[in-house]
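Beneath this line is the structure, given in structure tokens, with notes to follow.
For this depiction, one protein chain was excluded, whereas all remaining protein chains were kept in their positions.
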Amino acid sequence: MDIYLDGMKAIAPELVLTALALVTLVADLLMRGRNSRFIGYITLAGLAVVGMMLAMRVGAEPQTVFGMVEVDSFGTFFKLFTVASVAVVTVFVLSDRSERKDGIGEYYFLLLGAAIGIFFMVSTNHLLLLMLGLELLSLASYSLAGFHKGERKSAEAAMKYVVFGGLSAGVMLYGISLLYGLTGTLELDVMATQAGNAMPFGLVPQLDHNVIPVAIAMVMVLAGFAYKMSVVPFHFWTPDVYEGAPTPVTTFLAVASKAAGVAALLRFLGALFMTEGVQPVVEWYGDRIGMLLAILAAVTMTLGNLSALRQSSLKRMLAYSSIAHAGYILIGVATLEPDGFSAAMYYMAAYYFMNLGAFGVLLYFESAVGSDRIEDLKGFGWKAPLISITMVAFLVSLTGLPPTVGFYGKYLLFKAGIDHGLSWLVFVAAINSVVSLFYYFSVAKALFLSEPAQRPALSQPLFAALLTGLGLLTIWFGLMPGSIEEFVQRCLLL
Amino acid sequence: MENILSLITFIPLVGMMVIICLPKQAIGLIKGVSLVATGIPLVLATQLYFAYDPAHGADGSYWAEEQFAWIKMINANYHVGVDGISLPLVWLTSLLLFLGVPASFGIKKSQKAYYALLLLLEVGIFGVFISLDYFLFYVFWEIMLLPMYFLIGIWGGPRREYAAIKFFLYTLAGSVLMLIAIIALRLDSGTFSIPLLVEMASNGTLTGASLPGGGELLGMSFSTWAFWFLFVGFAIKIPVFPFHTWLPDAHVQAPTPISVILAGILLKLGGYGLMRACFPILPGAFVENAYFLGILGAFSIVYGSFVALGQTDFKRMVAYSSVSHMGYVLLGTGALTVWGTDGAAMQMFAHGTSSAAMFMVVGVIYDRAHHRDLNGFGGLSQPMPVYWGLTTFCFFAALGLPTMSGFIAEALTLVGAFQSSDTRFQALVLFSVIGIVITAAFLLWAIQRVFLGPLNEKYKDYPDMNFREIFCMAPLLFLCLLLGVFPHLILDKMEPSITHLVNLLQSAAN
Amino acid sequence: MEFLHFDPATDFKLLLAVPLIPLTGYLIQIFFGRKLPRKGDWLLTTGMFVTMMITLLLFAKALYHAYTGHGDDGHATPFWHHSSEAGMTWSWLFQDSEAPNSPLNLTVGILYDGLGASMLAVVGVVSFFVHLFSMGYMKGDHRYHIFFANISLFTVAMLGLVLSDNILFLFVFWEVMGLMSYLLIGHFSHDPKSHRITQAAAACKKAFLTTRIGDCCLFIGFMMFYLHYQTFSFDGLWQATTQDVMVNGWQSWQTTAGLFLFGGTVGKSAQFPLHIWLPDAMEGPTPVSAMIHAATMVAAGVFLLGRLYPVLSPDVLTVITGVGALTAIFAATIGMTVFDIKGVLAYSTISQLGFMVAGIGTGGLGLIAGLFHMVTHAFFKACLFLSAGSVIHGCHHEQDMRKMGGLRKKMPVTFMCMLVCTLAISGIPLFSGFYSKDKIVQSTIMTNELGGTWASSFAGIALPLAASITAFYMFRLIFMTFFGQPRDKHVNDHAHESPLPMTIALTCLAILGMFAGQFWLSNLDIMGSHPTWFETLLGVSHDYTNLSGLYPGVELQNTYVGLDAAKVEAVSHHAHSSAVVLSLSVASLGIILAMLMYLFKRLDPAKFTETFAPIYRTVLNKYYIDEFANKTVIRGSMVLSAVLKWFDGFIVDGIVLSVGRINKALGFFAAWFDKTFIDGLVNLVGAVSNGLGAALRLLQTGRIQQYVSFAVGGGLLTAAWLILS
Amino acid sequence: MVDLQKVFYSGLALLAIALHGWGLASAGPAGLAFGGCATLVLGGALMCLWERSVVRSAFSLMATFTGCAGFFILLGADFVGMAQILIYVGGILALLLFGVMLSPPDMAERKLARVGGGLLVMGLGVAWVSAKVAASVKWAQLPADELPAPSTKAEDIGIAFIAPDQYVVPFELAAVLLTVALVAAVYIARRRISDFTAEPDQGGR
Partner (left out) sequence: MALGAYVAVSAALFALGLVTIAARRNILYVLFGIEMILNAANINFVAFNRFNGDGMDGRMFAIFVIILAAAEAAVALAIVLNVYHLFGSTKPSDADLLRE
């Protein structure tokens, strides 16, 4: 039985999270929706516990439990940020005045369920567990997107999400089955290194003889990740779903869910192409995949930025911007080198801060102004200066200007790109950041460059403090990025 | 004063914090804090200026250096210092920002935010001038944009939103290219330190060899594309034809004090950047393209002056005159002679004073008439004799009249360019001379249209300049004259550093 | 006479004081002038008097040296002093540069020689009298103190120019003078009561711009010399050039550079075709005209030629002669047709400047004569202008000669002074102008005999003709103004003699105009066959091949090269007699003609104008040069600027506007082309990205099944790329 | 006008014959079973695609599922086959039918051009890729003589579910997943008056 106990100790955060999810559900049932905020506080407390458990695990020796769960710092990195973002989303839910009171237990339960999915998804080399985690995340996300079930937009968003997600999952599953058929295993590290015997097992012999089937399978699997990250051409759902979903859910989708996709992709590619002792042919194939990702990155960021240019809804604009950011992140991924990966992870961390912040401000505007149209924000900066200035900080960071964390992230990505022969992609990304300035600053323009608005600001101290905190962190980590980067470096030991 | 440069740079930041904490209504206090927060750097910078021993620059070393590790992971340091090239500009910055505060007293809209942003802007500008670490340089370079965007965008003229975003987009477009080049340089050399990079460049070890594929991009060799990326980044700021079109809009729409700072300092950042962080780091590519830069410079001189001649908007005219004047910077440095480069550096300072004063001139009349149509004035010398006198002084300073600093700068530049070992520069000088004449033409024509001739009855009762306006303008004009008569006050400080720079570049040419 | 020895230690300090006194005066005046009693005119005039006395003292020293000074070997040592003798030089650009003497640096000092001494004295004297005259003439002007300040600063610039020992510093003062002329010509442009308010405003701009074209040429010229010889100082340039020429002969770049240098003179000294500013400059107050446009500033161009003579190649000298002669004759013809009293004087100034320039162009004797004419002309032309000012003042600012007449009785002093100076300018013996102008004519004859060029041949005809015309129109002026019956009763009734300061100034200048040429009373050398004081001062008596008094230690390579000194002297004697005869006859011819036409009315000028109507009209319109310049240069610049403005706004700034247009034409995106995106990179980004954005919008249809199809299609493409690559 | 319905079903019959023939030809009588299952799978799918009525489509899908189960059993995975029948045919299909009942019949919804075009494109694509792939592909497979006999014991699967180094985590995770799905489905499908009256539809958030 020790083996179970050790394993459970290793996956204690996941277990606590599961328990927490159930607690919220039961608590809601018991309270019959009377004191919905209380459940939020329970959630926050539980998340704090999970976060602390995770934090203590940073830097610990990596281990594999239950045959397929990799408990390592890489996973811990993403889990920590997932916990943090779920906590922030919880605060959003608590502050969202439009949030209905009943069903709040389900709300938190689904959020936490999605987090559980992410937890397993980011910490496994086994395609089955990866798939299950991804599906758990997806299912929870579908229902969260449609959580405002009385609203047409919300319902439509959920429908689109489920259709697109179901298809992507199916395709990915089919790709996995092909990979399984080609290599004879579901474990990525085995797949990458197993070779030598006369039988066509593992990736190496297949790459020697059967490049085309491998390519088909590879593209199908990558499509699954691309859909989660909303990379072109699997991004179509993103703007519609982001717009239709409740804003806290959008935040979750844009931040945690996308990060999970990135994490899974990094692990997938890392295990396949970057583990010790891979054969040259695998490395060669990794370069091809890298090139593919680079092209997708270029297309993604360009498309995201250009589409964002013409949005009148702040929420939809942020949706497109998150597509563009997926493109930026892919620069680091496409290098298929540790420093590229660490750059991508750093950017992911930066992305947490600035997007959580930006969506939070969006939520604030929605409740204060009653609309997410940019032109309705005109002059609002003079009414709510603190929040608006914070928003400018997020926008600056999203554009990638110093002294913010977004700049440093972009710097690392560019550096990795240039260092590994992707200068052209970096050039494209640079031009794209210029384009992005235009639409990001259309928000700043609306906020400050117009005459003061008539609407009074809302006062939400907790929320404002949270956002300001995020804003300060955005700037602080831009000035002193060393700590996060060190953290990233420590966590990258796959 | 161990940390004098840091003090100069960050005292305005402290001022900004204080202002943010003050209540919105305490306008007097806010103005006072702004004056103090800009005044202290001015005093410190003056002290630094006189304490500076120019011989220091002869071997390319820096004065008042401070250095400590900042981001260890990427080996970016907080490394600051000044030499003969940057010190005068630091001082000019502190002066113009200090004068910018009283010049802003006329602004009545959201004053708290205004002064806070003004101080933040000062931090950014100082930072760029003193940074010796490329990463730090870039960070400050970008920090500057943000307050500028809001200062133009909030307090500007009718088309301010357009002008602000245009300014921002142009500069950002340049600076992202710069960023790529900086990263490539860092990857190739392993350091962000500008002095180290310069040293490596002069040893010929900065060739992009350690980059994948030898650092080629779009079919260009590493040093070529890195040079052009950096150059475009700086040239947009200067601004050089054809990257100049943001400038008239930004100038025209910005409020007077911001135009003053924009013309007086921000344009200098481009020229300074080229001298500090582009040419010496990629001397080979610079030498290859020096003649082309000279052409750009000369063309800007003539082109800017002709376009200015055609303007009817007073401020637009002054803005285009900046295009013309800043062309000398490129022409002078491109010539690769000590005099030419001296002239270019001096021109940055001289133009910093004269163009700032010119924008103040425009501001004075705009405050009264609320329009800037050159053809709408006339005979203003009668109600406003002091204004007329100062304007004439200022315009003659701008058109490079001897005994004014502009003359020294232009003469040095042209003689320097004429001496260039590349004899094609002689033709450029001859061409640029057209610009001198046309500059005189549009300035005098402006004087004629605004001040001379029959008095337009509408303007009969305009008050002459008040003390505040004179206070803001007089120091600049005095500087023009002082440096025109005693140019050694500034040339002595600059010359060793510049000789060192030119020697570096020339050794690359051979 | 010990005090007349030149003592470098003290005298250079005195020389330094010469510009500094008026400069101090200027500074006091500009800041406090309005509050001083009498608006500070006395202060500046006194200062100017002191300055004049110093210049005269120093001039006396120079003259004393010239007449008595001999070296140990008995030969005359040239009067040539540089302030470095007294250790007085200043580093200008750099002071603690590592190598203060490196070509990078510019060391400034005072050069004081015969030419400088005479010019300094001229400036000092004329300037003082102009100050004095202005006290009366400008009384009541509402910018009286500013006027005095400006004219004082102008004097500073001119004095500084004369004292400069290097071309760059000369250029500095040269430009400052341009500025001051701008301010002084435009003096009335802000006088609300003046009817010349508009013209003055245009005239000052025109003057500055036109001369600035010349200035730029000058700048290029000395830059070319600097490029080759690494020096700006005059003696450095002389030495370097002559030595270079001795070894390599004249090179084409020297000719080019010389022509550029001459461009400076053309602008400043109003030579064809840049003379157009000078007649317009008469919009300034009359003392200014006297000072700037007669005596000093326009002389600066001639002075420059004197300073730079050794570096001018023979080809340049030919051009100089040609241009000078052309200007002389051409301006003279216009002078015949002008009715504005100041206008006549303005064209006569241009014409006389042409004489000087042409004289210098012929070299040797001509150089001396040209410079000498510059000195004499300064006095009598200043007097003429001031007299004209007195007339205008007396007639209440009436300038049209047709409305004057018979003023002889009303303004006797003015009349006498003006008559003396008219005789001088017409070249009548006993009056200064004769001695200098005669020598210019002599020089042209001499040069032609010694093997002249096309230019000297042209000058040989043009100059006497111009002299004749000069006499004609100057007497026309006298007769129309002072003789005959008053044509306009109103003007005549109110005419009166000018106040005392003005008449004193007039009288003194007239006396100088009489005697400045030759002290003929002392030796009865009425025909000027002996060396004049000026020649003695420059150390040139009869041997014109040796100009070492002017350029010590320099072997001129452009004057009488390879000619025997004795032969030159012989030819000069011969030429002298011809010149005297010629001058006298042409002058009398002109005067007689004027008498016949305007005094005795035997000939009707109207008949001439009718007979030669087309020519007359052309001349009356100043040969349409202004119109030509207006149509070509100015209009051209304006058109170019308009084109470039358009170019800037629509092409450079809107490269993508066109992209936008094309796209619009394609109908690809119509609605989004909104006003915000009008130009520039914003356009580029805006248009292109909007176009793409619009295209992308087509994909985002909101229909999930289409999304799925697109995604599948995209996936297939991706797979295809991966397979095929 | 040809009766399309008849053409389709004739084609289907032809496909059935072809599949059976293929099975018979390549594996003898055992191949017939394969042929039958393949017919069910593909025929059901084609019918599902073809039929105008959602109900008929849903029922034809049952054939596909059953055919799959047959495949599983043929491949020696009895347990999976049974699970397929139980969960898919019994559960999922019932669920789908439940949905079908709720939606109105829309006979005009099928566009022949789209269906035919889609089939054509996909068919050609699959044929092309299969041709390319089939020629060269080597799946990870052991030679027939080395293949172990398939384990048909359900016990093995039960052990695999809870063995510490096998599938215990996915098993538990699947439980969580089902809970989440259940909660989500119940929440969204549950109707309360308040859900539709409390807030008028004002756009998404």
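A, B, C and D label the chains in the order they appear, each numbered from 1.
Criterion: a contact is a pair of C-beta atoms (placed from the backbone, for glycine too) under 8 Å apart; a residue touches a chain by one contact, two chains touch by 3 or more.
Fair warning: this is a prediction, and the values are worked out from it, not measured in the lab.
Although it is not drawn, the missing chain touches A, C, D when the whole complex is taken into account. For the chain missing from the display, the contacting residue among A:Tyr142, A:Phe380 or A:Phe448 is A:Tyr142, taking the whole complex into account. Of the listed positions A:Gly170, A:Gly370 or A:Pro452, the one in contact with the omitted chain in the full complex is A:Gly170. Only one residue from A:Asp240, A:Glu366 or A:Asp419 touches the chain missing from this view: A:Asp240.
One chain of the complex is left out; on subunit A, the residues touching it are 128, 131-132, 135, 139, 142-143, 146, 149-153, 155-160, 162-163, 166-167, 169-171, 173-174, 176-178, 180-181, 184-186, 201, 239-241, 243-244. Although one chain is hidden here, its contacts on subunit D can still be listed: residues 22-23, 26-27, 30-31, 34, 38, 41-42, 45-46, 48-49, 54, 57-58, 61, 64-65, 68, 71-72, 74-77, 79-80, 83-84, 87-88, 91-92, 95-96, 98-100, 102-104, 106, 109-111, 114-115, 117-119, 122-123, 125-126, 129-130, 134, 139-142, 146-148, 150-151, 156-157, 160, 166-167, 170, 174, 177-178, 180-182, 184-189, 191, 196, 201, 204. Where subunit C meets the chain that is not shown, the touching residues are 697, 700-705, 708-709, 712.
Keep this in mind: only the chains that are shown with their structure count from here on.
With steps allowed only between chains in touch, the distance from subunit B over to subunit D comes to 2. Compared on C-beta pairs in contact, A-B and B-C come out with B-C as the pair having more. When each chain is reduced to the mean of its CA atoms, the one lying nearest the mean of all protein CA atoms is B.
Distance between chain centres (mean CA atoms), subunit B to subunit C: 37 Å. Between the Cα centres of subunit A and subunit D there is a gap of 32 Å. Remark: subunit C and subunit D have CA centroids separated by 102 Å (rounded to whole angstrom).
Residues of subunit B in contact with at least two other chains: 165, 169, 173. Residue positions of subunit D with contacts to 2 or more other chains are absent. Chain pairs recorded as touching, per the definition above, are A-B, A-C, A-D, B-C.
Residue ranges on subunit C touching subunit B, taken from their complex, read 91-98, 104, 168, 171-176, 178-179, 182-183, 186, 189-190, 192, 197-198, 200-202, 204-205, 208-209, 212-213, 216, 219-220, 223-224, 226-227, 637-638, 640-642, 644-645, 648, 652-653, 676, 678-682, 685.
Looking at the complex, you find that subunit A touches subunit D at residues 3-4, 7, 11, 18, 21, 25, 66-69, 98, 100, 102-103, 106, 109-110, 113, 116-117, 120, 128-129, 132-133, 135-136, 139-140, 142-143, 146-154, 157-158, 180-185, 199-201, 205-206, 209-210, 212-213, 216, 243-247, 366, 372.
Contacts from subunit A toward subunit B in the complex involve residues 382, 392, 396, 399, 401-403, 407-408, 411-412, 414-415, 418-421, 423-424, 426-427, 430-431, 433-434, 437-438, 441, 444-445, 448-449, 480-482, 485-486, 489.
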